[in-house]
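Moving on, here comes subunit A:
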Amino acid sequence: MIAFWILAPVMVVAALGMLFARKAVHAAILLAVVMMSLAVLYVVQDAPFLFAVQIIVYTGAILMLFLFVLMLVGVDSSDSVIETIKGQRLWAIIIGLVFAGTLVLGVAQISVGAVTGLDTANKGGNVPAISQILFTRYVFAFEATSALLITAALGAMVLAHRERLTPKLTQADMAAQRMRDYADHGKHLGPLPPPGVFARHNAVDTPALLPDGTASEASISRVLAARGTVKSVPEMAADVAHMMIDPADEISTDGSEK
Partner candidate 1 sequence: MSATPFIVLSAILFSIGSIGVLVRRNAIVMFMCVELMLNASNLALITFSRSSGTLDGQIAAFFVMVVAAAEVVVGLAIIMTIFRTRRSASVDDASLLKY
Partner candidate 2 sequence: MSFPWLSILFLFPIAASIVVALVPRSSALALPKLIAFGASLATLVFSAVIALKYDTAKGMQFTENHEWIKLFGAHYSLGLNGIGLTLVLLTTIVVPVVILASWNDGDEGRWSPHAFFAWMLFLEGLALGVFLATDVFLFYVLFEATLIPLYFLIGGYGGPDRARAAVKFLLYNLGGGLIMLAAVIGLYVVSAKSPGGPTYLLSDLQHMHLGTATGRWLFLGFFIAFAVKVPMFPVHTWLPGAAEQGTPGTSVLMVSILDKIGTFGMIRFCLGLFPEASHWATPVVVVLAIFTILYGGLMAIAQDSIPRLIAYTSVSHFSFIVLGIFVMNSQGQTGANLYMFNHGLSTAALFLVTGFLIKRRGSPLISSYGGVEKVAPVLAGLLLISGLSSLSLPGLSSFVSEFLVLVGSFVYSPWAAAFAVLGIVLAALYILLMYQRTMTGPTAEGVGDIKDLNAREITALAPVLLLIVVLGFFPKPLLSIINPAVHDTLAQVGSSDPAPKVGADSAASNPEAGQ
């Protein structure tokens, strides 16, 4: 019971948090909290098998699926706070509260009777006991769910599948395209210039220097440029100067060329 009283508030708070979290990722994490807590409650209630399943399947697989989809859809897509449907939020809260109130009132009133406990049922272990029932009495339902799962998987594939609208480009196609670009726009034919090479290490964040001393934009990744982590020429110049002033020091420090 202790576990319950600790976890119950956590779960309710986490669940309420899902209502208010603006970012979907946060909601997912809060859901994970609820699920893990539930798993603990399962084990408290003599359901170790479902505890495992809850953790592995639910939290581990299903929730991860949510996160994957979130990634695909955009991590930072967040709800706007403005409600578009008139009265939806108000009524949702009113009816939801009425529902919650009556439901809680109702179930609280039900006397479930003395709790029998699962000690007898779980005598030979929970998992064997479950499998015993699952593969006898519920075997048809079980088979049906397997069919359901396969169908669902196929369905998801069909839904998520994207038709290729253009034929796949071969290497020859790409070469031809490149020649055409060169002919039409004079686009550079060869490979892009490599980044600048600095004596001490290969640096992708260092642009190559053109003969006139300016940096070549083409030689660095555009992503790095956008992040602003590319070393500019003046910075580089300071570095170079430093090296030139005390090269011996450097070497001696290394102690490799004595």
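Behind the choice of candidates: all candidates are chains of the complex that A comes from, given by their letters.
Here is the rule we use: a contact is a pair of C-beta atoms (placed from the backbone, for glycine too) under 8 Å apart; a residue touches a chain by one contact, two chains touch by 3 or more; residues count from 1.
Just so it is clear, the model here is predicted, and its values are computed rather than measured.
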| item | value |
| --- | --- |
| Among 1 or 2, touch partner of subunit A in the complex | 1 |
| Subunit A residues touching candidate 1 - in the complex, by the definition given at the top | 1, 4, 8, 11-12, 15-16, 18-19, 21, 24, 27-28, 31, 34-35, 38, 41-42, 45-47, 49-50, 53-54, 57-58, 61-62, 65-66, 69-70, 72-73, 77-79, 83-85, 88-89, 92-93, 95-97, 99-100, 103-104, 106-108, 110, 112-118, 120-122, 126, 129-130, 133-134, 138, 141, 145, 148-149, 151-153, 155-157, 159-160, 162 |
